[in-house]
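Contents: one structure, followed by commentary.
All protein chains of the complex are present and in place, except for one that has been dropped.
Showing subunit A:
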Amino acid sequence: MDLVQLQRQFVDYRTSLYHEGFLDEQFTQLQELQDENNPDFVVEVVSLFFEDSERLLNELARALEQQSIDYKRIDAHVHQLKGSSSSIGAQRVQKVCIAFRNYCEEQNVEGCLKCLQQVWHEYSLVKTKLESLFQLEQQILTAGGSIPM
């Protein structure tokens, strides 16, 4: 595939992620902050998000397995996940977190378990898609091109 085709594929793919609600304008803000002094800024922030999210999701799974469920603790973790997903523009993850917090408030264990599954699912999806996006970026850079804004 030539450079122009790669760039077009990248733009189309990125556009689709916005259209399908995986990303919102906050992700655009991240890209706008990236510059020559900090060319890996987006990848760095997103990598932090992946690490942090996996930690939180594991904590949530553990917390929901307990005999006596600590809803305050679960809410605190979901709040963190909601915040970080919002900060990078991972809109679908953020939306599930909102529902999750409502179930926490109701102390509804089934609702919480359902949301945990959903949030894992959405997280995995956005992770895969962002990794694909970064891979396309890398291919463009390797081919000597620049990333279309």
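As a convention for this text, contacts are C-beta pairs under 8 Å (C-beta built on N, C-alpha and C of every residue); 3 or more make two chains touch, one makes a residue touch a chain; residues count from 1.
Going forward, contacts and distances are computed from a predicted model.
Matching "DNA primase large subunit", "Ribosome biogenesis protein BOP1", "Response regulatory domain-containing protein" or "Trafficking protein particle complex subunit 6B" against the UniProt entry of the left-out chain gives the name "Response regulatory domain-containing protein".
Considering the full assembly, A:Ile88 is the residue among A:Ile88, A:Cys112 or A:Leu130 that touches the omitted chain. Among the residues A:Ser16, A:Gln29 or A:Gln66, only A:Gln29 touches the chain that is left out of the figure. The chain that is not drawn here is touched, among residues A:Asn38, A:Gln66 or A:Ser132, by A:Asn38. Touching residues on subunit A toward the chain that is not drawn are 26, 29-30, 32-33, 35, 38, 41, 44-45, 48-49, 52, 76, 79-80, 82-84, 86-89.
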